[in-house]
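All remarks here apply to the structure that follows.
What you see is the complex with one protein chain gone and the rest in place.
Letters are used for the chains, namely A and B, taken in the order the chains are written, and counting of residues starts over at 1 for each.
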Amino acid sequence: MRPPEALGRYDVEAPPGVEPTPPPEVPRSPRAIAWTRRRMSAKRVWATYRKNRLGMIGLGALVFFIAVAVFAPLIASKDGLDPTCTCTGVPLQPPSLHFPFGTDNFGRSVFTLTVWGSRPSLIVGLFATLISVAIGAVIGIFAGYFGGKSEAVLMRLTDWFLVIPFLPLAIVLASILGPSLFVIIVVIGVTSWPSTARIVRAQSLTVKTRPYVERARALGAGHWHLTSRHILPNVGPLIFANTVLLIAIAILSETTLSFLGLGDPLTTSWGTTLSAAFGSGAASAGQWWWLLPPGLAIVFVVLAFTLCGFALDEILNPRLRER
Amino acid sequence: MSVLSVRDLEVTYRTQAGPIPAVRGVSLDIATGEVLGLAGESGCGKSSIVNAILRLVPPGTTVTGEVLLNGENVLTMKPGRLRAVRWTQASVVFQGAMHALNPVQRIGDQLAEAIVIHGQSRQREALVRAGELLDQVGLPPRRLRDYPHELSGGQKQRVMIAMALACSPSLIIADEPTTALDVMVQAQVLSLLNELQHELGLAMLFITHDLSVLVEISGRLAIMYAGKIVEQGPSVSVFEKPAHPYTEALAAAFPAIGDQRFRKAPSGLGGDPPQPDAVPTGCSFHPRCPYAFDACASTVPDLYASGEGRRSACLLVPKGELIAR
Partner (left out) sequence: MRGYLIGKIAQAFLTLLFVLVFNFFLFRVMPGDPAAILLRGSAAFNPESLAAVREDLGLDQPLPEQFVTYLGDALTFNWGDSFFQSGQPVSEVISGTIWPTILLVGTATLASAAIGLLIGIYGGWKRGSRFDIGSLSFTLFVWAMPEFWFGILVLMAFSGGVGPFPAIFPSGGYETAASDLTGLSHVVDVLNHMVLPFFVLTVAYLGEYALIMRNSLLDVVGDDFIQTARAKGVREKQILWRHAVPNALLPTMTVVFLSIGFIFSGAITIEYVFSWPGLGWLTVQAIEHKDYPLLQALFLVFSVAVIVANLIADILYTYLDPRVRAA
């Protein structure tokens, strides 16, 4: 008897003299099957995504900015951030051949500041969102899966965070905890989880009642197995699109907090550059070369994440109506 | 004197997936005071015909052919003339009345609007007339001040009927007016429509997927399938002795209790109606037809004469072999 996987034409005896072709590569374990399925659907998602022109533009810009951040040392020397560097030029000069974005009040190249400023912004965006999504997912699953009193309490908490205005809350937290990049990451992460929690909870509620989950439970599956093997994978695609948009918002939040002086004064981010520029009166002095590049960089990075997020949202989330 | 005369009507929607032909050549006539029933399953194109008659199709939709309303071609009217003709010569009783009424406007105002915009009265007199219309459909005039959500499904349907009568049109198009209602309410609304039609001598185009309803209310009926009319003729004879396999299947799907013909279990027909963009070659019904033969897949049947005032688009007709019951 042949093993169950190799069914089909191989039930028939091969005619004499002909080598039977080997059976196709069939995965044996359920986990391997699940991963094959996930790979196939990821391929499908990518194929659909490629057709979305705005999404591709966003993705392109994203790759560009990430490359700038990663390869910053190759693009502009880090010494350029040091005000005492001999590579600095005449302070507050408009763009020139040597300094394509002009210089700041220390004579540093604004180009260098902008290139290196990408790192903190992207780092904060990424990590703050990771924390936010992790908290949101855990809370959402607890609320949706376990229900009852914990759901009521957690949903109250979620509503509270949604109502309270973000910036005043972040300001109070950040000013007490002190000025550092880490604090900003934590503050943004700890205040922006509600949107994820809501989505996860709603999805947990629907998945919880699906037949295969009930079957698994009847077979004796425990909570951990159900959440990690059934609920999480189903929730994943839905929160992915939301996560990308959260990164965009996190970057904007970091910029604002840094601009208000709550960021690490020793880090060069787009927000701190703008804060320094404004603080030294660049606006009234008309020093546009100092003010435009960091701001434009923020706009384009945020747009990049937003366009990707919208494109993913269209593909991954069931739409009730076309807009 | 023909109130409505449709010739070779074709309606093609424009979608992201390409053009979709919903109506592929339909012709029909309705004389003054006559009721024509139009039956068919979902997606056969019935509602598209309703929208096309008063040019209510979405922008970008292609509508060709002729739609003569009291002699004038609706499809070539100027916008001003079209707006004037709408409701005054032909009005529509929409399906379900679920969202067909403005949720934030009182019933009386919605009724009066139809009267006022056609310059027939001012607001105050229009409201009086609205009260009379409600009375005609069996609703108390105090309902004028209600909002749609305060009415039941049947009451909302009556309001839609009252609204359709507001400008005394010569033709009423009833688009599945009983579909979303409970059976008891269905009967009430049907008998109301019947009464009004006789009283006022209205011409009516009654559209439904329930064939048995049509037999009660319409003198003639037409059966639609895949965007075309496949059978037409006097209601009773079409229902009792169908000349097209599809009509036979439709009639068998709605058994009448106590009727000897339905002693056996009602038979459903396998398969689904074709998607408008994937219509089979030849006779569009042949994949599901129990009487299909070789010519059916390649020849598109015309509407052959199949009896006294009857036509059927089935190749068995010119062969002289009407389907047996």
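Worth a mention:
Everything that follows uses one rule, which is that a contact is a pair of C-beta atoms (placed from the backbone, for glycine too) under 8 Å apart; a residue touches a chain by one contact, two chains touch by 3 or more.
Here the structure is a predicted model, which means the values were calculated and not measured.
Contact with the undisplayed chain is limited, among A:52, A:93, A:227 or A:255, to A:255. Of the listed positions A:133, A:154, A:207 or A:298, the one in contact with the omitted chain in the full complex is A:298.
Per the touch definition above, the residue from B:14, B:83, B:142 or B:198 contacting the chain not shown is B:83. Although one chain is not displayed, subunit B still touches it through residues 54, 56, 83-88, 91-92, 94, 96, 98-105, 113-114, 117-118, 147, 149-150, 160, 163.
Mapped onto subunit A, the interface with the missing chain covers residues 156, 159-160, 163-169, 171-173, 175-176, 248, 252, 255-256, 259-262, 274, 277-278, 282-286, 288, 291-292, 295, 298-300, 302-303, 306, 321, 323.
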